[in-house]
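Accompanying notes for the structure given below.
One chain of protein is taken out of this complex; the other chains stay put.
After this line comes chain A, so read on.
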Amino acid sequence: MDHTTHSPMQLNILGAGCASCVGKIEKAINSVQGVDSAEMNFADRTVLVTGKASAELIIKAVESAGYNATQIQAESAEDAMNEKEQADLQHYKSLLRHTFIALSVGIPLMIYGLFIGEMTVSTLSEQVVWGLVGVMTLAIMLISGRHFYIGAWKSFLNHNANMDTLIALGTGTAWVYSMLIVAFPQLFPEMARHVYFEATAMIIGLINLGLALEVKARGKTSEAIKRLIGLQAKTARVIRDGKDLDIDIAHVLLNDHVRVRPGEKIPVDGVVIEGNSTIDESMLTGEPMPVEKVLGDDVVTGTLNKSGSIIFKATRVGKDTALARIISMVKRAQNSKPPIGRLADVIAAYFVPAIMIIAIVSAMVWFNFGPEPSSVFAIVSATTVLIIACPCALGLATPMSVMVGVGKAAESGVLIRNGEALQTASKITAMILDKTGTITEGKPQVTDIILVNADSEEQVLALSAGIESHSEHPLAQAIVESAHARGIDAINTEHFTAISGKGVEAEVDGQILLFGNKKLMQDKHIDIGLHEAKAQILAEEAKTPMYLALAGKLLAIIAVSDPIKPDSIEAIARLKRSGIKVIMLTGDNKATAAAVAKKVGIDDFFAEVMPEDKANKVAELQQQNEVVGMTGDGINDAPALALADVGFAIGTGTDVAIESADITLMRGSLHGLADAIAISKATLRNIKQNLFGAFIYNVAGIPLAAGVLFPVFGILLNPVIAGAAMAFSSLTVVSNANRLRLFKAKEH
């Protein structure tokens, strides 16, 4: 059976400058096999295609006609969300309707049975009356409980057993037993002629009510996604053929020039090509301060343009924008399960058939050893076991908490990749922090130049900028920028070589120029002699001293300092307060590392670590049975991030390594790290509460329903009570998960 539907496809057409192109394009598309019709709208350069042909074939046909085409993703995330909300609302209303119908019969019957008369069948008139009630109950089963019975039957045919199976069996057993009494009362002893139509109607009503309330509560768990989707602008002002056009963001193309005025949202990702402004990126990064954007800077979808008017070139559109990728990642993570949920999954897989067996065994025990009327006790206990044992709460316990926890984290600018990362983050015992760019700003500045054999600071900067202009290292950029700021031209150097973890080497007029740390000087036999003490003093001031040598002679020492981020100290204290061992890792020299570590309150640090050794440090800690978190900028720390139990990539704004790390911190602040760990701990606590609630409920509920308390206390659970308890168990789990939404990371 083919259930695939072929909804119309919309394409953007590029390069169609004249009205006569319309016929040509339509003809090209219509020639594709499987296309039923193609209609082009020349005004907005789109074409609507119906039929079964694939988008690729249609685009190829357009291209062969001399134009370009891209498929428009017809359904925006917001539309999809709205559709889902509408569907949920309709489902909620229909469940409430079913509840009302079932309870309007069940409640009066229950009141009658409790306070007014006996629900027994002995006389012909009672047979007629209860027969009519039985037919009415059957109608309720078919109207309000239809979905349970169809689901149960279909599952049965597929060798599956689920929640529907238990409800169908429980209510079905109660009804069939009651109808047998109505039809053949003489077959049962007098005291066993009790009917249970009220139980059937009440159970169907209560379970529908429970499902309705669950649908309502579930809606709240996706608030975070709704907020992220809400950041998206609906239209964009693109400049085409010199004119400003307001178009739907779905129609914005790569390289389109987009104009954004003050107070407007950035509609797609891009690079500023005209004007400057400040942009509030707090909705994505959590950074409160607006960021200044000038020519060449990146702008991100969903952020708010504050002060100036800018024009930017679209670099990522549609589902490729940073915001769309974040939404899709959060959605994926929300639906993933942490390892803690696997036990519940395994149990759920065997649960329902096991409960059916328990119900039968329970009925057999009552039938053979129970008091009279033993058949009634057998039916009641089997029905109650079936009804109370629904595994919904068990199945919901983990996903609901993960959904809220991951969403909550996203709101704080923390992107969690999956449930496993969420769980492991809560167990971290040791956190390794890379120094540059993680604890510090990652924007070093030249602070001192100590001349040794050089003539002037200008000469030193010209040479050092000449050699460092070839390097990508942040310290190198500081040197080049310092020279540039003082108007000094870099001297041309040749044969540049980077010596990993030590420095750089090049040639100037045939002479060897070296720039790097003490190790480099020692390797190249440069005498740094007494000047090492000066370097040591600089290092103790948390500066990084570097030596410049030409033709075997030390010319100067240049110190560079990378300012510590303003909130690093507080965030590290938060991590330590939560019992995590914080360790700093840096390629910098020991004295500088010690000074920075002391300033930020870190006791353990590893200095002069080569980039390739970072992963070894992670492994070392893991061998000491530590659960290791590694935080870095996601590029040179990649091996260590991958090896760590949880890799945290610090990505500020647009440069997020969304897909690469276990957890991505959208803002530069280490508070994001402490928030991520606090949220993961809170989520795991919530999952455990849910699992405990669900397990205890089944562990205690099933024996109670089977009647273990009866021999001593004479207590046997009423199936209606079991129905109510079951209906509200999953609601309890969903509500507890929703409690996570109130969690505030910073207060902990």
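Note that in this section a residue touches a chain if its C-beta (ideal position, glycine included) is under 8 Å from a C-beta of that chain, and two chains touch if they have at least 3 such contacts; residues count from 1.
Convention: contacts and distances are computed from a predicted model.
Per UniProt, the protein behind the absent chain is "Cupredoxin domain-containing protein"; the candidates were "Branched-chain amino acid ABC transporter permease", "Sulfite reductase", "Tryptophan synthase beta chain" or "Cupredoxin domain-containing protein".
Contact with the omitted chain, checked across A:83, A:190 or A:320, is made by A:83. Only one of the listed residues, A:200, A:418 or A:631, touches the absent chain: A:418. If you put the hidden chain back, the residue from A:112, A:367 or A:710 that touches it is A:367. Of the options A:135, A:357 or A:485, the residue whose C-beta touches the omitted chain is A:357. From the set A:237, A:293 or A:331, the residue in touch with the chain omitted from the display is A:331, counting the whole complex.
Taking the complete complex into account, A:395 is the one of A:185, A:395, A:545 or A:701 that touches the chain left out. Touching residues on chain A toward the chain that is not drawn are 1-5, 7, 75, 80, 83-84, 87-88, 90-91, 94, 147, 150-152, 154-164, 211, 214-215, 218, 331-332, 335-337, 345, 348-350, 352-353, 356-357, 360-361, 363-364, 367-368, 391-392, 395-396, 399, 418.
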